[in-house]
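Rather than the whole complex, this shows some of its chains in their spots.
Chains here go by letter, A, B and C, matching the order in which they are written, and residues are numbered from 1 within each.
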Amino acid sequence: MNELYRYLTLAASNDWRRQDERQRSEDKAEFVSAVEGGEGIAVHAYSLVGTRGDADLLLWVLAEELDAIRAWEARCAATRLWAQSSRPYAYLAARRPSPYLGGHRHADGEAERPAGPVGDLPYPVVYPMTKKRSWYALPREERARIMAAHFATGHRYPDIRIHTGYSFGIDDQEFVVAFEVPDVRRFVSLVSDLRDTESSSYTERETPIFVGRAMPLREALDHIDGAVALAELAR
Amino acid sequence: MNELYRYLTLAASNDWRRQDERQRSEDKAEFVSAVEGGEGIAVHAYSLVGTRGDADLLLWVLAEELDAIRAWEARCAATRLWAQSSRPYAYLAARRPSPYLGGHRHADGEAERPAGPVGDLPYPVVYPMTKKRSWYALPREERARIMAAHFATGHRYPDIRIHTGYSFGIDDQEFVVAFEVPDVRRFVSLVSDLRDTESSSYTERETPIFVGRAMPLREALDHIDGAVALAELAR
Amino acid sequence: MNELYRYLTLAASNDWRRQDERQRSEDKAEFVSAVEGGEGIAVHAYSLVGTRGDADLLLWVLAEELDAIRAWEARCAATRLWAQSSRPYAYLAARRPSPYLGGHRHADGEAERPAGPVGDLPYPVVYPMTKKRSWYALPREERARIMAAHFATGHRYPDIRIHTGYSFGIDDQEFVVAFEVPDVRRFVSLVSDLRDTESSSYTERETPIFVGRAMPLREALDHIDGAVALAELAR
C-alpha cells in the first residue's frame, strides 16, 4: 500500500512528425523496447489523441522504488523519440491508506486492490488535485463526515473505479486521482453529481484532466503520426 | 441526446506558411481529404482569421463514440499540415438534458434539435465555461429560479441559437457553450444583457471566446495563408 | 455607432530580423501594400518599439463588417512578413452607445465623433478591460452615479480623448479602451487620479497596456529592424 505512481505525458514535436515513415516506425519500435524493458516497474500506455490538444500519450508507471522509475526514465531518454518530444505534464504520487476510511473496508475498495489499473475498462481519467487550505482547518470528524457523503455519491457508480495517489510535498499538487471508466458520458454524470456534495466546495484545483484510451503502446504511438489510419486505408 | 462534441483549433506554423504555394495547396487538399473522410463523425469548419491572433481554424466535430473521434484525429495526424501546425485549444464535451429545464420543452429548444450546428447562420461563437463552486452549494430550486431568469434574457434574442456541451470530469472546463449568431454586434448585446442577471455572478471563467465564420474547410484553409486573397487579386 | 474595431499586434521573429537588409525592405513594402489595399476598412499604424518588449507593431483597424476585416487579414496573411511574425495580442470590439450617458451629449463626446482615432495626437494607449461581476449586481442608477464621477475625472483632462469598444461575448475581455494622448506623463496623471474614484474598485483586469506612437506604417516597420536608425546614421 505504498507503491509509487509516475504519470508521464509525451508530445511529439513537429520535427519528429516530419521524419519519413520508415524512420518514425523504427523510432517507435526503439521506444517500445525501452519502455517495456525496465526493471522493477510496470507501465500502462494510453492514447490522448482525440481528447487533448497538448499531449499525445499518457504513461502510467508503477514501482516500489523511485530509483527504478529514474532508471526506467533514463532508458526512455536514450531513444530518438524522446529526443524529439517534450513532456508537457508529469506527476509523481504514492499510494497510502485513506485517512478518512478508518478501519472500514469493502471488497472492491481501493485498499483491497493491487496498485495500478485493473485494465478491464477502456478509458482512464487522470488529474492532479489540490484542496483549499480551509479544508485542513476543519476538525477531523467534520472532514470524515464530508468525505463519507462524497464516497456515497461515488458508490452510486460501481462501474467506475478510483485510484488515489498522494503527492504532498513531492509534486505541485496534493493528489493524483485516476479513474477507470466504461464510457466518458458515465463519468460526466458522476462528476456532475459530485458538484452538489459539500466536499466539492473545498476543491482548489483539479485540472488538467486527461482522458486516455487503453491500448498497446505501439498502437498508441501509431495514433500520434496517424500510422494507424494509414494502415486502415491500406487494408 | 448524448452525442460527443470535439472542438479543435489549429494554428499553422511559420514553417508551413513559408512553404511554396503549390506545396501549401497540396497540403490543404490532403488535409481536406483526411478531415472529410472520417467514419461515424460529422465535421464543421470555421475560419478564425480576423477574430483571434493565436489560432487560425476551428473544427466542430460530432460523434456518437469517442473512438470515432480518435480514429478521425489519427487520420488528420497523418497529414503534412498537421505535422506543421499546433492545436492551441481543444475541448471535449457531451450533450445532456439540462437539469434546470425539467419536463419543460419548446419547439426550438435545444433538446428538440439534432446535435450540432443548424448551419443557417454565419458566425459560431464558442467558449469553455466554468461556474463558481458556490453555485453548486445553492439549493436546486434556487438554481432553477436563477437559470429561468437567465433563459428569459436569452429568449429575447430568438435569432441566436445555443448549443450546450457538458465537460464535467472529461476536460478542464465544466461546459463548452456554442452559439450560432447572425451578427457579432447582436451577440455583444445579448452577453451585455446577461451580465445583469443573477446567474452572471456565479461564472468563474468563460474565456477564451472564439468567433468563427462558417465556410467550406478548403476556403477556411485558404484564409490561413492568404490564398483566398491572392485568388481575388488574380481575378 | 456600431463600427467594429480590430486591434492587432505583430512581433517579428528573429528569423525575419536576420534576413538581409534588401529582403527585409522588400518584405516591408509588400506588407504595406497588403495592409493599405483592403476594401471597406481603415487601418492606423503605431510603433510599439520603446514601450513594449513583446510586440513591435500595433494596427487599429475599423470596419463596418467583420467579413471586411477577415478579407483584409487574409491579404496580410499572404505576405512574407506575416509568415515570419507572430500576433502576440489581438482584440475585437464594437462601438455602442454608453449605457450610462443616457440622452446626455456634449460637443466632443465619444458618441458625436466618427469611429476611430482623430489622429492629431502622437500617442495612442490601448488596453483590454474587464470589470468585476459585482459591478453588474449594482442597481443601474448606482452604476450611473459611479460612472458620472469617473467621467468627471476624465473631463479634467480635456486634452485626452477616449474611444470605447465593447467585446462582451466576442473576445476575452469586456471592453477595449483606447486613448489619444499628447504626452505619456499626462496619461500617468489621469490614470493615477482615476485610482481614487469608486469605479476603480470594480476593475477586474486592465492589462496589457499598449503605448504606441502614431506614424506611417512603413516608418513603424523601419523601427522593428532598426532601418530607421541606419538611415539616420547614413545621413
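Just so it is clear, contacts are C-beta pairs under 8 Å (C-beta built on N, C-alpha and C of every residue); 3 or more make two chains touch, one makes a residue touch a chain.
Quick caveat: nothing in here was measured; it's all calculated off a predicted structure.
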- Item | Homomeric assembly size (copies in this file), of which only 3 appear in place | 5
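Rule of thumb we're sticking to: only the chains that are shown with their structure count from here on.
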- Same or different contact residues where subunit C meets its copy subunit B, judged by the half mark: different
- Query: Given a C-alpha superposition of subunit A onto subunit C, how large is the rotation in degrees, taken in steps of 5?
  - Reply: 145
- Query: Just curious, how far off is subunit C from subunit B if you go by their C-alpha centres, in Å?
  - Reply: 27
- Round to the nearest whole Å and give the separation of the Cα centres of subunit A and subunit C. 44
- Message: If a residue has to touch 2 or more other chains to count, which residues of subunit A qualify?
- Response: none
- Using the touch rule from the top, collect the residues of subunit C that touch subunit B in their complex. 2, 4, 6, 8-9, 13, 15, 34, 66-67, 69-80, 82-90, 92, 94, 96, 99, 133-134, 136-137, 166-172
- Contact set on subunit B toward subunit C in their complex: 14, 17-18, 47, 49-54, 123, 125, 184-185, 187-192, 195-196, 198, 200-201, 203, 207-209, 211, 213, 222-230, 232
